[in-house]
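Shown below is the structure under consideration.
The other protein chains are all here in position, but one chain of the complex has been omitted.
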Amino acid sequence: MIARIKKNEELFSGYFLVDVEAEGIGRDKTGRSASPGQFYMLKVGLSTDPLLRRPLSLHRKLSDDSVRFLYRQAGRGTALLSRLIPGDEVDVLGPLGNGFPIPAGIKHALIVGGGIGIAPLMALADYVSGERKDITAVAFIGGRSREYVLGAEEFREKGIETFMATEDGSLGTMGLITHILDEYINEHKHKGTGGWAIYSCGPHPMLISVAALAKKHGIKNYTSMESNMACGIGACMGCVISVLDREHGSSIYKKVCDDGPVFDAEDVVW
Amino acid sequence: MIARIKKNEELFSGYFLVDVEAEGIGRDKTGRSASPGQFYMLKVGLSTDPLLRRPLSLHRKLSDDSVRFLYRQAGRGTALLSRLIPGDEVDVLGPLGNGFPIPAGIKHALIVGGGIGIAPLMALADYVSGERKDITAVAFIGGRSREYVLGAEEFREKGIETFMATEDGSLGTMGLITHILDEYINEHKHKGTGGWAIYSCGPHPMLISVAALAKKHGIKNYTSMESNMACGIGACMGCVISVLDREHGSSIYKKVCDDGPVFDAEDVVW
Amino acid sequence: MVKAKPSLEVSIGPLALKNPVITASGTFGYGEEYSKYFDLSLLGGITTKGLSLKPMQGNPPPRICETPSGMLNAIGLQNVGVDNFIEHKLPFLAQFDTKVIVNIFGNTVEEYEAVTARLDKAKGVHAIEVNISCPNVKKGGMAFGTDLDSTYEVIKAVRNATSLPVIAKLSPNVTDVVPFADRAAHAGADALSLINTLLGMAIDIRSRKPKIANITGGLSGPAIKPVAVRIIWQVYRAVGLPIIGMGGIMDASDAVEFMLAGAAAVAAGTANFVNPLAPVEIIAGIERYLIENGIDHARHIIGQVQA
Partner (left out) sequence: MVKAKPSLEVSIGPLALKNPVITASGTFGYGEEYSKYFDLSLLGGITTKGLSLKPMQGNPPPRICETPSGMLNAIGLQNVGVDNFIEHKLPFLAQFDTKVIVNIFGNTVEEYEAVTARLDKAKGVHAIEVNISCPNVKKGGMAFGTDLDSTYEVIKAVRNATSLPVIAKLSPNVTDVVPFADRAAHAGADALSLINTLLGMAIDIRSRKPKIANITGGLSGPAIKPVAVRIIWQVYRAVGLPIIGMGGIMDASDAVEFMLAGAAAVAAGTANFVNPLAPVEIIAGIERYLIENGIDHARHIIGQVQA
């Protein structure tokens, strides 16, 4: 669908927030509200190059007719997007994908994000702090240095306890956020980790560490995966990753775009 | 060279004026001022599609650091150009090509333009009315209907007698501008056509008619030709048209980009 | 002046289509995903993802990457297998008023034959497209499609195993497609699909690794359009079989270009990824072109380039 840019602002060098508007953009084809962890495919420009749509996660649902994305200028597609101004058009497909599952019984959500990985986690925080007050969320946000620690203020405004770590120590603890996460779990697990779930999104190495931690502590970890995409809707088989098929004990290929992008970290063949 | 858009305004549906600025854009590599009939090659956008630069004629030289183009939104390249706003960058090569010749002895310039063909002729009118007051110019501007008769007011403001014709009669005489030109010549030729030259630019069929008229009346006709271009500087041999080689009496291929774009209409193999 | 609606009907040999627009194999799944975006009954036909005798896992990821105005893929023909298809996917497709073309491939001539035999008995299959041109599998695929005798053998075997229309999907990765088209014709093909992807490769200069795990992949999208148009034009003039044209068709202008070059029908492939509504927009655009040019029948533009 053709959406209109409402606002497109640089947060800091190379990181942007863009609000786009179109009737019903906040709901899927069946009328279901876009949910945290889902994503959209954006086509910028009229040219055949860049050819393919680019996936961006729902960062915040502003209304049924308006959504926000947080994006990093990674290459040509996002560079073109960053040049759009209010009133410009962008072709948007979505919401797509499965979103973060919140199985019955979840009471404590550990939200772990690195860098731009905070994009879909904000939507989760919005949802939990808004519609699921029965769940307490704690956030762990890491980044190379202070600018890369995105969203921490918003998390705190929502009343979410938020830990931060930077590799250079310019904000929060110096080191990796997974270290803080580990400490947190160690400190609190005596109260029992039943009803806990870890939600992670960020650089691949971080996701691997989080998955390992989760496994070590016996906590469920739902992780948002990335992959190059062509169609975004499950038709091309281009975006698969290797996932454990529990039934047969062997690994099979699953599509990030519609079997995911969120997977049970235990199943991912890292 | 990277130039900046200063102004980019739609004149009427699909026709635009754009001013671009860059140091020295009004002069060529050797320091010679851009002259009427010369053109520039513009690359719009960072993508590989559209791939090639697009040729646009010098419409007005505003200063050594600023030139104006008049363009019609023909396809994707010009559509992209039309979306640029003040401050945006565009990559410009030029001035290129030979420009309109004004051989010694020319006293009376008949300027004949159709539709967007007025683009380079305005530069000629500027030059003649500014630096060559010894030459009297008369203009003949045609178009499908009144909107397509471009530049007539500017011509008149320069004190150039201007005839207009539209195919639907919505402005000036109803019919083809070549008809008016023929009448004009018939009416005035008794005073002698020595020192006359016809400068033409416009749709191919119009150029053919003008060339035929010029031939009939024995008047020189310099005509600005179009051709698909790749390099614009004479290296690719892509832009040739068939031109009479007077020496050998046979036709040879000449490059529109650097043997032209202006040719002696008598030599053009139409 | 109000003009009568032109007829969009074309035929691919014995296969009559309500309009010339089909979806290309491998770019439309088994139809389910795109059925959320439009009524599949609007299509002239649907070509399914390539099917083999047994289900296939396909190639390891990364499987795709973007290239200038194109993309590389090395899906490796991941598919559910012919039996699963007949049981679980075909009934879905059979609901729609459109022609179902089942794309098949095998590692051996016998496998092609066996897959065909099963489909021949299934209800709701309207034609079989024989892929002998996939650049992304070790055995089968392009190995058949770049050898004249194997081309003949495979098509002949399929021909003998079914009374359904047989469409040979040929490889563009050969010096001259015409002799291959000729052999396919002699082996009994009813039509040709042109073109499959060009063999390509891309390297990530940071990691110094190929951008797709299979190293090489198939290049599709607008980048290859001029090659597709040329091949269709060459084959149209030389061989009598109707052609399904594909390779970079993004919109109706492209589709008309392919028909002028000689395609009796066209397939949207990579275009589906960019715009799920591409096939329906192409149908509407072809109709508009015919009206604007006062042509009353889509088949009147086939091969009509003035060359």
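A, B and C are the chain letters, set down in written order, and residue numbers restart from 1 in every chain.
Assume a contact is a pair of C-beta atoms (placed from the backbone, for glycine too) under 8 Å apart; a residue touches a chain by one contact, two chains touch by 3 or more.
Just so we're clear, the structure is a prediction, and the values are computed from it rather than from any experiment.
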(message) Considering all chains of the complex, which shown ones does the missing chain contact?
(response) A, B, C
(request) From the listed residues C:43, C:56, C:72 or C:167, report the one that touches the chain absent from this view. (result) C:72
(request) Mind listing the chain A residues that contact the chain we can't see here? (result) 48-49
(message) Touching the absent chain: which residues on chain C qualify?
(response) 67-70, 72, 146, 173-176, 198-203, 205, 207-210, 215-217, 219, 221-227, 229-230, 233, 248, 253, 256-257, 260-261, 289, 304-307
(request) Tell me where the left-out chain touches chain B, residue by residue. (result) 29, 43, 48-53, 91, 93, 227-242, 252-253, 258
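Quick note on the criterion: only the chains that are shown with their structure count from here on.
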(message) For this structure, which two chains share the highest number of contact pairs?
(response) A-C
(message) Suppose each chain is reduced to the average of its Cα coordinates; what separation in Å results between chain A and chain C?
(response) 36
(request) Go ahead and note the Å separation of the Cα centroids belonging to chain A and chain B. (result) 55
(message) On a C-alpha centroid basis, what's the spacing between chain B and chain C, in Å?
(response) 47
(message) Residues touching two or more other chains, restricted to chain B: which are they?
(response) 48-49
(request) Give the residues of chain C that touch two or more other chains, as numbers and ranges in rising order. (result) 68-69, 222
